[in-house]
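A single protein chain has been omitted from the complex, and every remaining protein chain is retained in its original position.
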Amino acid sequence: MYEEFVDFRRRLNEEILKSATLNTKRFFNLDSSVYAPGKLDTKTKELLGLVASMVLRCDDCVRYHLIRCVQEGLNDEELFEAFDVALVVGGSIVIPHLRRAVDFLRELREREKNGETLSL
Amino acid sequence: MYEEFVDFRRRLNEEILKSATLNTKRFFNLDSSVYAPGKLDTKTKELLGLVASMVLRCDDCVRYHLIRCVQEGLNDEELFEAFDVALVVGGSIVIPHLRRAVDFLRELREREKNGETLSL
Amino acid sequence: MYEEFVDFRRRLNEEILKSATLNTKRFFNLDSSVYAPGKLDTKTKELLGLVASMVLRCDDCVRYHLIRCVQEGLNDEELFEAFDVALVVGGSIVIPHLRRAVDFLRELREREKNGETLSL
Amino acid sequence: MYEEFVDFRRRLNEEILKSATLNTKRFFNLDSSVYAPGKLDTKTKELLGLVASMVLRCDDCVRYHLIRCVQEGLNDEELFEAFDVALVVGGSIVIPHLRRAVDFLRELREREKNGETLSL
Amino acid sequence: MYEEFVDFRRRLNEEILKSATLNTKRFFNLDSSVYAPGKLDTKTKELLGLVASMVLRCDDCVRYHLIRCVQEGLNDEELFEAFDVALVVGGSIVIPHLRRAVDFLRELREREKNGETLSL
Partner (left out) sequence: MYEEFVDFRRRLNEEILKSATLNTKRFFNLDSSVYAPGKLDTKTKELLGLVASMVLRCDDCVRYHLIRCVQEGLNDEELFEAFDVALVVGGSIVIPHLRRAVDFLRELREREKNGETLSL
């Protein structure tokens, strides 16, 4: 799933930015810059992005932020506490997204264990 | 679709509960106990879960409650009246989910007709 | 709150239907007819409308269906079990709407106790 | 309602931009520039903003785009056809927002009739 | 993707209308008639449907309205400006849906270039 996700994301981002307006490009830039370290560190900001994505129930957004969280060194215990906030705020409707998130996280941990560097 | 859905659901629920916090487990328990018979019977509560899932547009949640509704003996005419409430409350954005729900329901009815017992 | 809600609703429905297209009128008719008794009784359908409104977090829709549920003779114990389904499906984000629902329900029960007939 | 809405909006936008990060300011700029005339005219873009705001059920966003639509010269018949799209896509849950939109639109038309220029 | 989408949509719409109540049929009719030309032309109304579908994040609804927009002769530059409104109103959570929309639009343009008539 990881490779399919990353490939589609890269390919379509390129495709979009080819036809996109200046406004689309500005939005994409802004979407990167809010997660840059500031008064809050990137670890915290990626957790914010992860939980926001879970309560809004966007699987691809959850996948993106899971990769970033793993890159930032967050461990499973920390991630499951963040999942709990999403679950209680967003309700049982979040559960199917939690299942897919955990399935994806397992794959990321496998790849890590095999010495693979996760890129985006 | 039924088998794939049930298998993935079971496998990931196990996976989640292995790593989950006490809070996750409590949420999963609560998610069962609100549908237990009380002053409202389970039939009514499962219909509530079904319509809530449709207006929130969660296909997996719809599938889960469809299986439960069929287990509780609700017939198609009753289910289509519940679908109508979801459709009017939630709007045309519900229609693609209605299509997938009806497709899934047809499979459940086929399996019933073949004497299969639907489990979760 | 009850009077203000009912008055604004009536006044603006009239206002809307004066300027509305045929399509708007059809939608308003449909919005009544899906709650008419059929294979499911009105009691059940109003509960479906109530829970759908709570998980979609629309206070005015919740108020409308609470009035209808009280008119249909549903008691507090039944309503609180329906609230529980909404709470677990929709999450803690539903709680502020639950507070306003319970506040409104208290007023409806007061009016009932004083022999008032609730109209819409 | 119009004055209260415009005053609060202005006062808080100032307040926000005083403490805001560069990213917040960029977002606010982007939020203006996507409605500027391009291949689609501003009239069409404001209608897009209006319908998007109605289906997402944000009263303040609806109010903002209603003022802009009136400034752009859209008449009630055009606005009600746009409302119909929002109503059918978003469902009956949109109705309370439609009521408040029509109430606000009536006030805007009154002010227009009295020769007032609507500003933001 | 186009063929799979159109086939499933057709087959399930038939299936639904076979078992559906009169209310379901009325809703489906209403869902067509709000896009018929009136004071606003169909081009504008389809753009409204497209943006509403994007901010509500319904891929199938986006696909449907993309086909309709292409049939109505809207070009990519117009569509990307509509996408921008959806992106700014709905936020980064819209991006995965934008990716899938652009991927689908590319296929529609290919088919157009090959002289195919897009039907629904």
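All chains are identified by letter, namely A, B, C, D and E, in their written order; residue positions are counted from 1 within each chain.
The rule is short, and it goes like this: a contact is a pair of C-beta atoms (placed from the backbone, for glycine too) under 8 Å apart; a residue touches a chain by one contact, two chains touch by 3 or more.
This one's a predicted model, so the numbers in the text were calculated from it and none came from an experiment.
In the complete complex, the residue from D:Leu40, D:Leu56, D:Val89 or D:Leu105 that touches the missing chain is D:Leu56. In the full complex, chain C touches the omitted chain through residues 57, 76, 80-81, 83-84, 87-88, 92-93, 95-96, 98-100, 102-103, 106. For chain D, the residues touching the absent chain in the complete assembly are 8-9, 12-13, 15-16, 19-21, 23-24, 27-28, 31, 52-53, 56, 58-61. Mapped onto chain B, contacts with the missing chain fall at residues 21, 23, 26-27, 30, 33-34, 38.
As a working rule, only the chains that are shown with their structure count from here on.
Measuring from the averaged C-alpha position of chain A to that of chain B gives a distance of 27 Å. For chain C, residues touching at least two other chains, in rising order: 21, 23, 27, 30-31, 34, 38, 52-53, 55-56, 61, 87-90.
Chain contacts in this assembly form a complete graph, since each chain touches every other chain.
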